[in-house]
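With one protein chain withheld, the remaining protein chains of the complex are depicted in position.
Lettered A and B in written order, each chain numbered from 1.
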Amino acid sequence: MSQESAWEPKILAFLCKWCSYAGADLAGTSRKKYPPNVRIIKIPCSGRIDPLLILKALRLGFDGVLVSGCHPGDCHYQTGNYRARRRMALTKKFLEYMGAEPQRIQASWVSASEGDKFAGVVADITGDIRKIGPNRLFADERDRTEVTDRS
Amino acid sequence: MSEIEQKLQTEAKALLEQGKVDYIIGFTQGSLRFTTTPLITRDKGDTESLVINPFIVNNLSVYLNEIKGRVGIVAKGCDARSIISLIQDEQIIREDVIILGVPCPGIIDLGKIEKLVGTDRDKLDDITREGDRVIITTGKEKKEFPITEALFDDCLGCESPIPQEYDILLGEESPLSRNTELSRSKIKELEDMPPEKRWEFWKSEFSRCLRCNACRQVCPACFCERCFVEESEPRWISPVPRWQDNLMFQVTRIIHVAGRCTDCGECERACPVDIPLRSLTGKMAEIVDELFHYKAGTDKDAPPLMTAYEPEEAEDFIR
Partner (left out) sequence: MSRKRQRTSYDKTMKKIKKKDIGNLLRQWQSDFAVFTPSRKSGTARMEEWDGQDTSFLEWYRNTVIPPKGNIFPNMEEMFSFHKDGEGYHLELPAQDEAKHLIFAIRPCDARALKIIDPVFQDAYEDNYYLTRRENTLLVGLGCTDPHESCFCTSLGISPGESGDVDLMLTDIGEEFSIEEVTEKGKELLARTEGLVEAAQPDELRTRESREAAAKKISRKLDTTNLKERLLSSFEDKEFWEKAAAKCISCGICTFLCPTCYCFDINDETSGGNGTRFRSWDSCSFSVYTKMPAENPREDKWQRVRQKVCHKYEFYPRLFDITACTGCGRCIRLCPVNWDITRVLESVPEETTAQKENRNAN
């Protein structure tokens, strides 16, 4: 049973395997503290990101989506993160125009050695999302198939 | 028959006779008043029914995705941009297409006409454009309006009345009646709304969506052989027409075609339940230009938007 006062942001993070996921691993092995609100999906490259994935995450009820990849110039596949950058920029701006809160879609460049940065990014994003509240964009009282379990 | 029509019929016939194309794609008189309909033919006799008038609204480039062979295609400025975009995406080979360019002064929006005179289109006797005026005749009554009130919003913001790419230009450039402010008035209205109201607006609009897929089918930029909507493993979007899934479908589609969508307006025109899709595609085209200084279908040698990149760009939102 979910209550507004007990709400914890649920953030889906797409991390690229070569840089950001490794960075998250490093944060873990270094015992860096960061909020547990993020759920990670490993993707081969940030260039795998399709706006469909971001929208699907929001549709399912995630309060925020993070896409994180290698720094520009360092992509394992040379150009994947450049593509991701263009797609993310368009997706963010377009959804903002539609009326969605822009902070729900976030992006970062986190390299394999940036465990600290990863922890910081998660903390910042969790704080951002906490401020704007739960994702009710696709909520509909009549819709029984919405993901309502927030445990 | 007008000069431009005469030229079109002559050229089209010659192209078929000389075997330079397998098909001609153009417009012919439709079966409803003030309506034209696409003509796709291999028969040189059919070229005599080709027309050019203020009602040639379709973006015929959508047929290039399925036609096999060389095509002579009638293209207004906006249609030519779609053709260029398809060439950029390597969906068609430039040499396979002979573009019969139509200098276009704007297409008349029958919906606007109906609102101006308060009468349904099949009760009107005549709609004629005279310079910068439009004259609507019902019986003995003639009503006149500035043409800018009767053209599609899209045409009011047109920047390429002469096709930027053509093989045969069918006429002289005619003066274009532009009103950029008017052409983006619906977008402006939305921009001025607070964000929650905007989302509510789209929620209500997409509640009407039937998922007929006309927007996708009429779009030349939607040429995927397998659309994400049709994936069932995993099922990204439910086929059940809930507003949430309808909205998700359209938003994803518009981002998918970003940089290839020329904002031709066909999706909005085709929608049977009048969802104002150009308020989305138009804004996307503006965002693309703002972020990446790119306009779809204006340079056939340019790499497609989403395959290109600058070393430094759009970094401001990235942590």
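Keep this in mind: a contact is a pair of C-beta atoms (placed from the backbone, for glycine too) under 8 Å apart; a residue touches a chain by one contact, two chains touch by 3 or more.
Everything quoted here is computed from the prediction, not taken from an experiment.
For the chain left out of this panel, the touching residue among B:122, B:191 or B:310 is B:122. Here one chain is not drawn; of B:131, B:146, B:239 or B:303, the residue touching it is B:239. The missing chain, though absent from the display, is touched by one residue of B:62, B:113, B:280 or B:314; that residue is B:62. Residues 30-33, 35-41, 58, 62-63, 66, 120, 122, 204-205, 207-208, 210-214, 216-218, 230, 238-242, 266, 269-270, 272-275 of chain B touch the missing chain (whole complex, contact as defined above).
One rule holds in what follows: only the chains that are shown with their structure count from here on.
Between the CA-based centres of chain A and chain B the separation comes to 35 Å, rounded to the whole angstrom. Contact residues on chain B toward chain A in their complex (touch as defined above): 190-191, 193, 195-202, 228, 236, 238, 242-245, 247-248, 251-252, 254-256, 258, 280, 283-284, 287-288, 291-292, 305-307, 309, 311-315, 317-319. Considering their complex, residues 50-52, 55-56, 59, 72-73, 79, 82-83, 85-101, 106-109, 121, 124, 137-138, 140, 143, 145 of chain A touch chain B.
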